[in-house]
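Every protein chain but one is kept in place in this view of the complex.
Order as written gives the chain letters A and B; numbering starts at 1 within each chain.
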Amino acid sequence: MLMEAKKSLKLMLYYFKFNISSVMEYRVGFIVQSFGMILNNSAFIFFWWILFNNVNTIGGYNFQDEMLLWAVMSTSFGLCFVTFGNVNSITKMILNGELDTYLLQPKDPLLNILCSKTVVSAWGDTMYGIILFLLMKGLDLKAFLLFLLFCITGALIFSSVLVFFHALSFYTSNTEGLTQLVTEFLISFSIYPEGIFKGVVKFILYTIIPAAFIVYIPAGIIRQFSMLRLVEVFGVAILWIIIAYAMFYRGLKKYESGNLIVNKL
Amino acid sequence: MSLSFEICLRALFFLGMWNKMESRRCFIQGGDYMSIIKVQDLCKTFKVKTKEAGLKGSVKSIFSPNFREIQAVNNISLEVEKGEILAFIGPNGAGKSTTIKMMTGILYPTSGSIEVLGFNPSKERKQLSYKIGTVFGQKSQLWFHLPPLDSFNLLGHIYDIDNEKLKKRIELLKEIFEIGDLMDIPVRKLSLGQRIRCEIAASILHEPEIIFLDEPTIGLDVVVKQKIRELILKLNKEEKTTIFLTSHDSGDIEQLCKRAIIINHGEVVLNEAIKNMRRNYLSKKIIDIKYNETVNGENKNLNIIKGKGNALKVQVETSKENIDEVLNTLIKLGKVNDITISELPLEDIISYIYKQGTGGDEYACNT
Partner (left out) sequence: MHAIRKYSQVTKITMANSLVYFWNFLSKNVFFVFIMFIYLMLWRNIFAQKGSTSIGGFSLNAMIWYLIFTELVTLSRTDLHLQVNDDVKSGNIAYLLNKPYNYVLYCFSYFIGEIGIKLLTNALIGLAIGLIYAGILQNFRLVHLPFIILSLLLGCIINFFIYLCLALTAFWFEDNSAFFWIYSKLIFTLGGMLMPIELFPKWLQGISHYLPFVYVTYVPARLAVDFSFQSFAMESTIQLLYLGVFFALAMFLYRKGVKNLNVNGG
């Protein structure tokens, strides 16, 4: 079991190096896309700056808190698509039968698929979050380490949620639209102060669209450390990983039985 | 530890080993005939949702869907020996891809047993994958935008090949496949022939014992086809790799394979050496004969396929007719300028065999 985990980590690292070198082939494209993404995201700084000019707190957050939220979200998202760049292609691969190539290789199919691609612009998101964090918090080492930790857990939860929804394609014919929506939901919810959401919505944010565990609680922990909440975040991350794996492998069994029910419509 | 406990442990251990041994019986038996692929009574049925036409049908299919069972593979049994080059032939929809998918572990059989290199493909897919290589039509193992060398290095890592060994292996493959100067050109810039050479090289990087080749020469020109065939033969001779070849190209089959398995409608229609196929199934010969002037071959008991001007094309059924008599009759018709006697092309033999196979409705299944 441990041997497997070690091998998987080695594979991830290798793919990481491999992807970086293939991205560097198109150096100009890499710089342009990353930089463009950073610019893209900074538009929101403008938005919040104006809003906070008009009012002091929104949903219990001030400007700094909001920027912190953005930083964690951006780097989590970035890390997710840098390491697991193929996550949003899973549905396409299921429908096209592209999974077969991966099934024939002697490595864990899910990890193999996820890591085999990197999204160039996501590097921009990753860097943006880090830069923003440093601008806001300065050289606070403890906070920065916590930040990195939560970006990793955030990336893991983000990708697990996406894998979960993509794995639904094993059962229905095409959940691409649904997964796109889920991605947008995840991002959109994660960039607004928690306090503006109440009731049912808040419930959703703690369960099926776990923005709370990706950004809200982590941001809170960076502001004010709490061991309990830290363990909570870890626990939820592990839980989502298990859910994603379970869903994917159950679906894979179905795929291998060849009984993909194709909706003739 | 108590003695009884120890005995139990040993018994369990022994049982476990016994199970493993059972599944590797083929190696223990040894001898000249080593079947490294054993398929017995393999069946695969697919359940496909069907929908009636029109609006009503669509609505109905949500609430009470209808299923139809399609039998893609129907009791196939075959054996492949080590070092063979086997042709797996069948028309589209015959169940070829389905069978191969089951042999490589991508698909679970509905019933029957498969044993490849002693492994059960669906249960021990990972262990099996270290020992097999595949080149499947549209699915490429090479990264499109990168040079082949990068893909080779990645695959080396995926197959846990030791760095030193990998380097040596790549050097060897570069030589055999003559892809040395293609190594640093992005795959998307290579011609189809070059790409296929790299694909096959990639598939044998980890020195597999069996490779499954699906239509390796499709779309290639004559010269390149020949080259690829030579490579496959070389591979088989030098590395003793068993080759399971799917092809529609009779040239591939004639030059590479000694034995062919023909399947249609999910069943094995024929399983024979190519030589025998020719001899047993169709004992037809074609005689093309050209005369100095127009001749009339009618009423001479000749089976004339084509007659135009000075030329005649005659078919002889050597099991029923005496070729000596036929030739005599033909020569007597007039002054012969040219004569060619040939066997029926393999393609025609195969089509004939397809048609001979079990009847039943055609279906389109997931092949």
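What we mean here is this: contacts are C-beta pairs under 8 Å (C-beta built on N, C-alpha and C of every residue); 3 or more make two chains touch, one makes a residue touch a chain.
Predicted model, so just to flag it, every value in this text is computed and none were measured.
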_Hidden-chain contact residue, picked from the options A:50, A:141 or A:227_ = A:50
*Where the unshown chain meets chain A, residue by residue*: 28-29, 32-33, 35-37, 39-40, 43-44, 46-47, 50-51, 53-59, 173-174, 176-178, 180-181, 184-185, 188-189, 192-193, 195-198, 201, 263, 265
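Here is the rule we go by: only the chains that are shown with their structure count from here on.
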*What is the distance in Å between the mean C-alpha positions of chain A and chain B?*
43
*Complex interface listing, chain A residues touching chain B*: 11, 14-15, 18, 21-22, 25, 97-98, 100-101, 103-107, 112, 256-259, 261-265
*Show which residues of chain B lie in contact with chain A when the two form their complex.*
44, 46-51, 58, 61, 98, 101, 104-108, 122, 125-127, 129-130, 132, 134, 136, 139-141, 143, 145-146, 150, 153-154, 157-160, 366
